[in-house]
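Beneath this line is the structure, given in structure tokens, with notes to follow.
Moving on to chain A:
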Amino acid sequence: MKALKKLSRNPYLFVGLILTVFMCLVTLVGLVYTPYDTTAMDLSDKLAGPSLRHLMGCDNYGRDILSRVMEGMRNTFVIALLTVLIGTVFGVLVGALCGYFGGLLDDILMRINDVLFSFPSILLALVIISLLGTGSFNVVLALGIAFIPSFARIVRSEVKKQAALDYVQSARLMGAGHARTIFVHILPNIVPVLLSSVMIGFNNAVLAEAGLSYLGIGVQPPDASLGRMLSEAQSYLFTAPWYALFPGLTIVLTVLGFALLAEGMSEK
Partner candidate 1 sequence: MKYFFRKLISMLLTLLAVSFIVFAAFAVIPGDAAVSRLGSNATEESVAALRAEMGLDRPFLERYLSWLGDCVKGDFGTSISYGMPVGQLILDKLPITLTMTVLSLILTVGLSVPIALLMCKYARSRFDRSMYGLNQFVMSIPAFFLGILLTWFFGMVLKWFRPGGYVSYKKDFGAFLGYLLLPAIAIAIPKCAMSVKLLRSAVLTEADKEYVRTAYSRGMSTMEVLYRHVLKNALIPLITFWGMTVADMIAGSIVVEQVFNIPGLGRILLTSISRRDYPVVEGIILLIAVVVLLVNFLVDILYRKVDPRLEDQG
Partner candidate 2 sequence: MKLLEVVDFGIEFHDHDRPEQVVEGVNFSLEQGGILGIVGESGSGKSMTALAIAGLLPRKKLKKEGHIYFEGKDVLRMDRTELRELQGDEICMIFQEPQSCLNPVMRIGPQVEEALRVHRKEMSAEERRARALERLRDVELTDAERVYDSYPHELSGGMRQRVMIAAAMVGSPHLLIADEPTTALDVTVQAQIIQLLKRLNEDEKLAILFISHDLSLIRQISHSVLVMQHGKLVESGPVERIFEDPQEEYTKNLIAAIPKVKL
């Protein structure tokens, strides 16, 4: 009851929660069921408009757009989650080490980190992909690496703040080792900050993946991806504007849901 009351007072949290839950549900359903086979072509339905049979219409090969959007969401979610995972794990490691120990290591790593951080992550990912080659796995790797600096930066400053506090000093006095101090005492205290940056990071990953796929160097066909659908849809913008609209709107609503959720959670 209390939680419900809190929700009704916080419209951002409310709308964000509904959007996010809805998007996650559609994605989960997409894992086991799509209205049509995502690769089944039916040329008689080529560029058909939205109807009861095809809720979002059909693409230039007569494939059901809704089914492909669902598959695209799945790919996007998986890539974004793995990206954030890589970014968080390595970011926390680097950030915690630098923030906790400081010194020369901190100076050097953070110097490099700052340069990488001021470089747009999508560009960084582009460079890494140009070295590794295209494909979903390489996209995850590239984006994951590109996301490390932002996490490292946040974690470092938080750890630095915490390390100066009394409870850390007393833990050290009571004989806790460095590793124990970092992982048992400090890290749990920066979870709230980390959580909101994970959500923002997830959004950035969704946007970056869509951008890379739009450029044709992300998810490769025949796998569906929202970004790639947008780039294909552009040639039929005049005859079938819905082809671009639905995948695009899916990206917007996914990102919006998480953004509102993060916004709502930061408000007490």
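Candidate entries met the following condition: all candidates are chains of the complex that A comes from, given by their letters.
Quick note on the criterion: a contact is a pair of C-beta atoms (placed from the backbone, for glycine too) under 8 Å apart; a residue touches a chain by one contact, two chains touch by 3 or more; residues count from 1.
Quantities reported herein were computed from a predicted structural model and do not represent experimental measurements.
Candidate 1 is the partner touching chain A in this complex, chosen from 1 or 2. Within the complex formed with candidate 1, the chain A residues making contact are 12, 111-112, 115, 118-120, 122-123, 126-127, 129-131, 203, 207, 210-211, 214-217, 230-231, 233-234, 237-238, 241, 244, 248, 251-253, 255-256, 259-260, 263.
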